[in-house]
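A single protein chain has been omitted from the complex, and every remaining protein chain is retained in its original position.
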Amino acid sequence: MDKTLPDLAAAVAGIEDGMTVMIGGFGGSGAPIELVHALIDRFLATGHPKNLTVVNNNAGNGHVGLAALIEQGMVAKLICSFPRSADPRVFTDAYLAGKIELELVPQGTLAERIRAGGAGIPAFYTPTSFGTDLAKGKPVEEFEGRAYVQERWLKADYALVKADRGDTLGNLTYRMAARNFGPLMCMAARTAIVQVSALVEPGSIDPETVVTPGIFVQGIVQVANPAQEEDLNRANARYPEDAA
Amino acid sequence: MDKTLPDLAAAVAGIEDGMTVMIGGFGGSGAPIELVHALIDRFLATGHPKNLTVVNNNAGNGHVGLAALIEQGMVAKLICSFPRSADPRVFTDAYLAGKIELELVPQGTLAERIRAGGAGIPAFYTPTSFGTDLAKGKPVEEFEGRAYVQERWLKADYALVKADRGDTLGNLTYRMAARNFGPLMCMAARTAIVQVSALVEPGSIDPETVVTPGIFVQGIVQVANPAQEEDLNRANARYPEDAA
Amino acid sequence: MSKLTSTQIAWRAAQDIADGAYVNLGIGFPEMVAKFQPPGRQAIFHTENGILGFGEAPAAGSEDWDLINAGKKAVTIKPGTAFFHHADSFAMVRGGHLDVAILGAYEVAETGDLANWSTGPKGVPAVGGAMDLVHGAKRVAVITDHVTKDGKPKLVKTCTLPLTGVGCVTRVYTSLAVVDVQDGRFVLREKLAALSFDELQSMTGATLYIDGDVADLTVPEL
Partner (left out) sequence: MSKLTSTQIAWRAAQDIADGAYVNLGIGFPEMVAKFQPPGRQAIFHTENGILGFGEAPAAGSEDWDLINAGKKAVTIKPGTAFFHHADSFAMVRGGHLDVAILGAYEVAETGDLANWSTGPKGVPAVGGAMDLVHGAKRVAVITDHVTKDGKPKLVKTCTLPLTGVGCVTRVYTSLAVVDVQDGRFVLREKLAALSFDELQSMTGATLYIDGDVADLTVPEL
């Protein structure tokens, strides 16, 4: 019943070519940098995984985290709402060169599609995007005199999420706005892997304050002092370091 | 910006004949007994409100709270999942006498319909009830080879909810399993009225532990030592007391 | 021939629950399953009204009525318990996050259809979470007497009572046998040793198939 994983390499060992991987975070807040870098390490050592479909709100910033994953050519398709950042060059270059596919989704629709995936709701209707290019090809239905677009659930093989505290059963809390997509992605992934700053025993987290109940988490690994993407970028970091 | 209401009478003063009122609680846990009794007081004094449509998981127990509301003849229609309890006579008699309409909804569908009402989702698809009597007349659609039933959102004019702590901006925490439908009903009602055991100043509740953010709450009233429906029923209580 | 008691059926069902499994037990009789977790295994129990990982009933007189299960019985917290609201609770159910749901039944059809919420149009209908629970859990098991009090089969070709769900049951633990629902057929896995196949078939409303060994259904005195 203990979901603790021995290390970051073990945490990302099950991700295979062609899988869909949700990666938590909104910009740098909540970005599971260490898990993403562990995935890059594996790719550099073995050539796998590749052809990934990645779900994230953004498209990476600078040359660390998701941007580094894209820079390695591991991502075939990105599903996101806002592929811009302070330094979006990695994604922009890949996209304009036709090396990566983009599915652009309004942010609230993205969040709700992920929640729907986790909640067993295959489709729902939203006013968002009605009458716009992003609704093209989607069914439209009128309810109570207003038009809505049908959107479909989004699920993943894996989620890589950063939380704050986690117990060995997978119960999680987050840190401020780093919560963002984490709880939803844990729900929507067949296997949710979470890095936590503090790994604690069951009973250490007040049951009233659990944000993600353990049922949504399959593996947990402690990263005691996680990097903040924003700090890395302000220091012009790259991953791997010798790629500079 | 202070959402504090002076007393229980003021808290229920805006509920008019024919309105839809969501009442929190699962059985006795989370049942806002004092708010419901204040509504009965108003009815006994003024003859209003009546012809209410009430949304609750159950149909009351004994002769207090929701059961007492039904006993007064104030409820024209009940939307619920499980109209049974240790002592369901009030609802059962009214129902078998044709005095109250019942819309029976599977519990998870009820919860999701209420959330949808609060989240601006007019309809969604669920596997629940497919092929059963409770899906009759509802659109069915197939997604990825499986059949799903289309369900519609549920909204209300008012919600009456019991929380544990609340600040004057309406940020709430709940107590254990008394949470149940409360956060959802606050979202789905035009006016959510909440009774709290402790009314505190903004800043007293850790922002990480807020369960219902204040944006979903329109009025808050302190009931320092709220009655527990189960305790009242074990003492064979009735409301109003002289109705015995 | 002595059939299994309810307690023994619950014991048998409990033996198939893996360590760490997330389990929802229907209200009433199925709640008994929690008592019989095999040594060394610990399931995590979910209740519709928003608790995961709750503990046993408290001592009489020390109940907290804000801490109840779906059957409105008092429970306790234990290390690792989490509280959440009803929409999150049914996201766990509908979203396929439970490993096992164990429910009672009026009838189970060989197609996996289940009828367990209504005995017909009379009286007050009540469904609760049953229609949600039969969807989503990876295994939906039923525990039930093999026949009704009148001796009529509860395992049938087609349900006659209002359905709870279509094609949802995967295994049935009865007072006489353990039967899987597989490709629209009842496949017998275990039966009481004292009972012949023909006797069992005569108390079953649809054909029992055999696919591999049929083990003896053995349970302790309880």
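Which chain is which? They are A, B and C, in the order written, and residues in each are numbered from 1.
Here, a residue touches a chain if its C-beta (ideal position, glycine included) is under 8 Å from a C-beta of that chain, and two chains touch if they have at least 3 such contacts.
Every value quoted in this text rests on a predicted model; they were computed, and no experiment measured them.
Remark: the absent chain touches shown chains A, B in the intact complex. From the set B:1, B:45, B:97 or B:224, the residue in touch with the chain omitted from the display is B:1, counting the whole complex. One of A:28, A:122, A:202 or A:219 touches the chain omitted from the figure, and that residue is A:28. Counting over the whole complex, chain A has residues 26-30, 57, 81-86, 88, 91-92, 95-96, 102, 104-112, 114-115, 126-134, 174-184, 211, 228-231 touching the chain that is not drawn.
The chain not displayed touches chain B at residues 1, 115, 117-121, 167, 169, 171, 187, 201-203, 207-208, 210, 213-216.
Throughout what follows, only the chains that are shown with their structure count from here on.
By C-beta contact pairs, the most connected chain pair is B-C.
Here the CA centre of chain B is 30 Å from the CA centre of chain C. In chain A, the residues that reach two or more other chains under the touch definition are 119-121, 207-208. Of all residues in chain C, those that touch two or more other chains are 77, 83-84, 87, 90, 93-94, 135-136.
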